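A single protein chain has been omitted; all remaining protein chains appear in their positions.
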Amino acid sequence: MQELINRAKELLADGTVARVLGWKAGDLPFNPEPAYFEKEEDFADFVYDGFCGANLSKYMIEASKLEGKTLVCLKPCDTYSFRQLMKEHRVNREKAYIIGVGCRGKLDVNKIRDLGIKGIESVQGAEIEGSDTLTFQTLYGEKTCSYADAMLERCHVCKGKEHMIYDELIGESRETKDADRFAEVEKIEAMSPEERFAYFQKELSKCIRCNACRNVCPACSCRKCVFDSNKFDSAQKANVNSFEEKMFHIIRAFHVAGRCTDCGECSRVCPQGIPLHLFNRKFIKDIDELYGEYQAGADDEERGPLTSYTVDDAEPGIVAERG
Amino acid sequence: MYQIAKENLTALFQKIASLQELYLPVKNAGQVNFGVWSEDAEVDLDTLKSVKSPKDVFFPQSETLYTCIRNGKKLTIEPEALQEQHFVVFGMKACDIKGVEVLDRVFLSDPVDTFYAARRDHGTIVALACHEPEETCFCQVFGTDCADPAADVAAWMIEDTLYWKPMTKKGEELTASLADLLTEDDSAQEKVEAEQAAIRAIVEKLPYSNLSLEGWNGDVLMEKFNSPLWDELYKPCLACGTCTFVCPTCQCYDIKDYDTGHGVQRYRCWDSCMYSDFTMMAHGNNRTTQKERFRQRFMHKLVYFPANNGGMYSCVGCGRCVEKCPAALNIVKVIKAFQKQGGEQ
Amino acid sequence: MQRIGVFVCHCGTNIAATVDVKKVVEMALAEPGVVHAEDYQYMCSEVGQEKIQNAIREKNLGGVVVCSCSPRMHETTFRNAAQKAGLNPYMVEIANIREHCSWIHKDVKEATEKAVILMRAAVAKVNLNTPLKAGESRVTKRALVIGGGIAGIQTALDIAEAGYPVDIVEKTPSIGGRMSQLDKTFPTLDCSSCILTPKMVDASAHPNITLYTYSEVEKVSGFVGDFTVDIRKKARSVDMSKCTGCGVCQEKCPSKKIPSEFNRGLSNRTAIYTPFAQAIPNVPVIDRENCIKFKTGKCGVCSKVCQAGAIDYNQKDEIITEKYGAIVVATGFDMIKLDKYDEYAYSQSKDVITSLELERIMNAAGPTSGHLERLSDGKAPKEIVFIQCVGSRCADDRGKSYCSKICCMYTAKHAMLIRDKYPDVNVTVFYIDVRTPGKNFDEFYRRAVEEYGVNYIKGQVGKVIPQPNGKLLVQGADLIDNKQILKEADMVVLAAAIEPNPDVRKIATMLTASIDTNNFLTEAHAKLRPVESPTAGIFLSGVCQGPKDIPETVSQAGAAAVKAIGLLAKDKLLTNPCTAHSDELLSNGCSQCAHVCPYGAITYEERQVNDHGIREVRRIAVVNDALCQGCGACTVTCPSGAMDLQGFSNRQIQAEVDAICL
Partner (left out) sequence: MSIEAKEEFRPKIVAFCCNWCSYAGADLAGSSRLAYPADVKIIRVPCSCRVNPMFILRAFERGADGVILCGCHPGDCHYTSGNYYARRRMTLLFSMLDFIGVENGRTRVEWVSAAEGVKFSTTMREFVDKIRSLGKNVRLEDLRCRN
């Protein structure tokens, strides 16, 4: 982390960048927030640890409009989002100085709570090169858990430790993949339609239409979302689980299909713990199977699967045929 | 004071539900929220905070106000019936009850919101003391004692026993209806006091308990409003509505029409001041940037509301926003940022 | 809300017999916004149209719904009627209660209920219609004809005669096409060259016609009235302005072993060559792939012998960019490849030939100077078998499902010519059916059978087996006598199916003209618009549209010319106003819409916007109305809904959905 801070200060001092976009330590051990650093003294609060899960690439849409370059700290998975946004002309590469930061998986405070660790006063082991065990001092005594058990779902299906785009790299990355990316989707596919319906009905009935999934999503970069716009008659805010939640989540997933990098932010931020990544991953799985493997944000040129076609694509009837 | 063994709680819930509707913390797909009790519902009294506050029992996230029905060129209007059934909310925490007090100020002041008033009139609240407060809690800052919740009935879960203390006439009536399940216990007071002491000891150790609200009142309105701190504080905000929707006191709503095809259902639903179309009017929006929207939320909770309500803050320190904000922003960080700036000056 | 009038047509009894039109009127009057409704026997009649016009004027209607036949039939009629009464034509919607209702349902109650719903959907849509105004675009008064065969030549001559400049692009070194390879033509047996050559000369000499031979269309952009086309004029290596056509270069060229395309590979040509003696232009080209000079850098004989100094080894391909108002496709056909029909031993024996090869053999200028002989040993054949429908009317995927149309007639022609010239030669024809619809066609076929004694056997040939003695054993079936036939032949002629020139797919893509699974270009309407492509400004001439013989080709070529002339005669065209539009406040500038636009109609500009007080420069999608054809692909690709389609807007379609579902 110190190397990152030193380098950021250096680039700020020599005028290469006008500001640094990173994370500021929170007031609790696990809630650092995305923040801009413009002066040397700001860096007292700079932090980069296991709780810095936020994907900063979407902030670059606004940062691209500012004077001068913004140094942005991107983890390997975040760089896919940045590159996809570049492809869509939503961020300006010229306005970004990308430091690819190392990552060994990011932590999910909800998982820690689910492990029964409550009243956290301090944490050891969450540092960027910390141990494999997390030790918590809590109001109710010392607790421990393994780093891996506290990782975000997305880190268990990590896309790899390569950065897709960067100006320089600082820190080592570790591949944390220990699960099959599509296993959860396959599990649901194996259910009967009734079970699938019940599963999603139950999950989506929790949705409170807070739009956190949409607003955090780097692919949901519309200036105005159709669900906020009066152009379609779809601008509703009610939480009515007989239809609206399904409409919202299906259409949201559809709009990002072929553009979603599977960064997992939607599931990370959902206050109701809805596994929203399943929608996106289902589309990714279908796209991979039907149109060839495609990873959004892994290139600058290739057209997305929904803005291209081949003459012998599968017919929609395949959905019923494969059962 | 009464008591009932934890193992008999299901019987208690069955009994209440047989008399009136019962809302209580229910776990659904891994998350605890207040919901209607049923035989299959997975009741969860151990989780300290429900994801959403239970305010929606009185102020639902969406509710129909009236329905217009179109038949050819004819229109008829059907008003929505007010709440007529009695119901019980079991397991509300002290902070959430304080939240209801805030809502009362809004909805029961003239002009009274009849939908809300009907629900308040028909609801009986059974409060549950917080057995193990967490690091995100700061109700004490707002003068709430989570060890001694003020409601129609106050309850404490101590080991395997629930202690039950009616506090109001509604509480007495409910207690009377459950007489065959609740037993009087003379030693209860002592046990409850011990539990309260333990809770309060934890509260003293909570990281936010010593948060100072000094300088937050109506007198400093313009100073706070114009502070340059907002220029920085809002920046990570994603403009989602999480904080407002989990909040026990946020009371803003939007009124919209749902076109049913046979007419229009006019409904109201929670709105969020974080949304870009919040207070959108025909001419546009008077808060054009997220900074202004972000500022609005905290100014409202900490300045405008107390200024209009005899110093009552419209934050109750439940800590839900601390836990749920996707960008790790929250009211505590705002208060601390101003405190720090004050210290520097 | 619009003031809407609903007009319900009886269509005689076509609608009224199954749909209770009075009930539809009654239900229409109950709909919000509907201020007038009436029914009439024939709404499309003058009286019916007047009713609509009177109502528009008297009731001050803002929208009109006509419940009648398909909008494909009378939408334009009713729109024009409304326009005459002062209503914007795009404020008219049609509820199709005939084709989609009365004609397919029997039960009056059911059909009436459906008609009411269709009416409601149209009312719901028209409520959201906005007046649209067609734009104007200019017409470039020049036509392009792709292909220089008889179809292309005829089309070009007709257009040129009408006074418009026209360019012919021909891929090969000479115009003339397939017809120039034919010996005689049916059913008159006149000499193909004798009737074609004068037309070729006319085309080359016409002041309004420019020939681009040895050239190909490289790129097409634009739209009806205003196409821009890049033509690649391949390097001929011979300066056309200097060459006198003396032919010495061809005589002296040392590279003489190149199969002649014109003679279907039955004879050889030199590396510098004109495809045939009457070629136009009579200027040779150097086939660089086979030229020693180009392959090794040595030789240069042609350059040395050319007294005109016309040989130019350094000539480069030239791109000519020209604007056109109309484009006629006349790309013609070729024979199918016979590699999937190995049972006929085409690849095994030189004496199994295609009909087109026989044309060359029979032709005085052909490889055998017109003598009928076996290509294997030069002997005169005594027994010739013709096999029909090789690859035509084929049930499996080896060949074509369609009938090639010309084979029955040219085979009768071949049989007759052979019997006429060589009475001692036996001719047998195996056929599935003999199809002779055409003026004097059946008489022609009957003469072959009756006067010339050609032996027609109904049945198919299963196999042709080359024998050690050089003969060909033909195993066939006689379906009429129901017996197997074994026949020793000296020569077998295959009537191979014809297929569109394979290059046509590339051209169709450039033109955005639709093409069917057999690579024939699709006509805008099979019956009523047979020489137009659905893509405006593109016309079809000759076999590129479907198999046809010379007279049919020539008449279609003329028809295509007339359509093109009709277009060129206009100074301005009205453009389809149902185009996509981008909302500058919603556009993300993400480029996804441009990716799916088949017309390149979407571009991006950096534009200052005022978004409710936020002023900033944004990348905004912009639609070029003149290019947009209104498909709507962009509207669905656009996640923010910034792209919407006029006339078929999101809200209009949703209103229809709502009206139908409720």
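Letters A, B and C mark the chains in the order given here, with residues in each chain numbered from 1 onward.
Everything below uses one rule, namely that contacts are C-beta pairs under 8 Å (C-beta built on N, C-alpha and C of every residue); 3 or more make two chains touch, one makes a residue touch a chain.
On a predicted model such as this, the values are computed, not experimentally measured, just so you know.
Asks: I'd like to know which visible chains would be in contact with the absent chain if the whole complex were considered.
Replies: Counted over the whole complex, the chain not pictured touches A, B, C.
Asks: In the full complex, which of C:H36, C:K114 or C:K563 touches the chain missing from this view?
Replies: Looking across C:H36, C:K114 or C:K563, the contact with the absent chain belongs to C:K114.
Asks: Check each of A:I61, A:L115, A:I128 or A:I251 against the chain that is not shown and name the one that touches it.
Replies: Going through A:I61, A:L115, A:I128 or A:I251 one by one, A:I251 is the residue touching the chain not shown.
Asks: Of the residues C:V21, C:V596 or C:V623, which one touches the chain left out of the display?
Replies: C:V596
Asks: Considering the whole complex rather than only what is displayed, give the residues of chain C touching the chain that is not shown.
Replies: Residues of chain C in contact with the hidden chain: 70-73, 96, 98-101, 103-107, 110-111, 113-114, 117-118, 121, 509, 512, 514-517, 522, 526, 534-535, 578, 596, 598, 629-633, 635-637, 645, 648, 650, 653-654, 656-658, 660-662.
Asks: Could I get the residues of chain B that touch the absent chain, sorted low to high?
Replies: Residues 67, 69, 258, 260-262, 265 of chain B touch the chain that is not shown.
Asks: Tell me, which residues in chain A touch the chain that this view leaves out?
Replies: With respect to the unshown chain, the touching residues of chain A are 185, 188-189, 193-201, 226, 232, 234, 240, 242-244, 246-247, 250-251, 253-254, 257, 279, 282-283, 286-287, 290-291, 305-307, 309-311, 313-320.
Going forward, only the chains that are shown with their structure count from here on.
Asks: Looking only at C-beta pair counts, which chain-chain interface has the most contacts?
Replies: A-B
Asks: Centroid of chain A to centroid of chain B, CA atoms only: how many Å?
Replies: Computed value for the inter-centroid distance: 30 Å.
Asks: Multi-chain contacts in chain A: which residues touch at least two other chains?
Replies: Residue numbers touching two or more other chains: 224, 233.
Asks: Give me the residue numbers in chain B that touch at least two other chains, ranges are fine.
Replies: Within chain B, residues 259 contact more than one other chain.
Asks: Mind listing the chain A positions that touch chain C in their complex?
Replies: The contact residues of chain A facing chain C are 65, 88-90, 220-226, 229, 231-233, 255-256, 303-304, 306-308.
Asks: Give the list of chain B residues in touch with chain C in this complex.
Replies: Contact set of chain B toward chain C: 70, 72-73, 259, 261-262, 284-285, 288-289.
Asks: Taking the touch rule as given, give the residues of chain B at its contact with chain A in the complex, in rising order.
Replies: For chain B paired with chain A, touching residues are 28-31, 33, 48, 51-52, 61-62, 132-136, 202, 205-207, 232, 235-236, 238-242, 244-246, 254, 256, 258-259, 267, 269-272, 275-277, 322-324, 326-330, 332-333, 336.
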